[in-house]
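With one protein chain withheld, the remaining protein chains of the complex are depicted in position.
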Amino acid sequence: MVLLEFSMSPMDKGESLSSYVARILNYIDESGVKYKLTPMGTILEGEWDDVIGVVTGCFKLMEQDARRISVNLKVDYRAGSQSRLESKIEKVEKILNKKLST
Amino acid sequence: MVLLEFSMSPMDKGESLSSYVARILNYIDESGVKYKLTPMGTILEGEWDDVIGVVTGCFKLMEQDARRISVNLKVDYRAGSQSRLESKIEKVEKILNKKLST
Amino acid sequence: MVLLEFSMSPMDKGESLSSYVARILNYIDESGVKYKLTPMGTILEGEWDDVIGVVTGCFKLMEQDARRISVNLKVDYRAGSQSRLESKIEKVEKILNKKLST
Partner (left out) sequence: MVLLEFSMSPMDKGESLSSYVARILNYIDESGVKYKLTPMGTILEGEWDDVIGVVTGCFKLMEQDARRISVNLKVDYRAGSQSRLESKIEKVEKILNKKLST
């Protein structure tokens, strides 16, 4: 299973980007892929082809609006089929035996 | 104000890394800097020198254990002093007029 | 056209990774996509589907060997069909009117 975090921004639309981000988030939300929005990006979980497919869909949407686009993407693949969207944080909290800011 | 997301991993310790991550998270938690742990990294908020100082502290800790370390870091600076740790997500939800998965 | 830089590493193979990197580079070199190897990653140039297709091929290769894989990827898309693999550096050198270390 793959955890994939990405952010995607138009570079030619000035400093306020939330309307562009919203359009993409709507697409992700309707894709059916498991995800989690953070203040710095969106984390998708699934098989490689599925999560990369969602990123590709987002890019094709944003390409309609923007002349320059920047994408950052980070993948953490681990063999096996267990979800880690919740468990990675729980493990760290268990080791430290305290609640962290999440 | 700066939002800084980073992840830091030893490359020479096998596939299970949560004990190394925990040590760093403990350091961050005690640093007093505002932060948020996600499944893919940790987001710090503050002035440049403060958040970079915390990352430097984490690196010096991990350097004691590991012969090879990989760090990924992304900064989103915006002029002004308002916190965006919560507001970035709220803005997107408001535009879409629905709750997203966070 | 898209400039895409990426790096891909197994997390469970110790500190020396050049044999894994080599296998992937061989795949890229034979893919026919325009690329440039740097000390920190590989830069591909082409249409979105082509460059993402090469990254996917690399992932499927490495997945055969590794139980945990980390991928970092950055895209700079700009409307138009001109290659920027050489021209981005030349522009900066022209503005500064000096040769930089490349």
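Some notes on this structure:
Residue numbering begins at 1 within each chain, and the chains themselves are lettered A, B and C in the order written.
Operating definition for what follows: a residue touches a chain if its C-beta (ideal position, glycine included) is under 8 Å from a C-beta of that chain, and two chains touch if they have at least 3 such contacts.
This structure is a prediction, so every number in the text was calculated from the model and none was measured.
Within the complete assembly, residues 48-49, 52, 56, 59-60, 63, 67-79 of subunit B touch the chain that is not shown. In the full complex, subunit C contacts the hidden chain through residues 3, 5, 7, 15, 18-19, 21-22, 25-26, 29, 34-41, 43, 72, 74, 76, 78, 84-86, 88-89, 91-92, 95-96, 98, 100-102. Subunit A meets the missing chain through residues 9, 11-12, 14-15, 17, 67-68, 70, 72.
Here, only the chains that are shown with their structure count from here on.
The copies subunit A and subunit C differ by a rotation of 180 degrees on their C-alpha atoms, rounded to the nearest 5. Averaging Cα coordinates per chain and for the whole protein, the chain whose average falls nearest the overall one is A. Looking at which positions face the partner, subunit B and subunit C present mostly the same ones, since more than half of the interface numbers are shared. Centre-to-centre spacing of subunit B and subunit C amounts to 25 Å, using the average Cα coordinate of each chain.
Multi-chain contact residues, meaning those touching two or more other chains, occur in subunit A at positions 72, 74, 76, 78.
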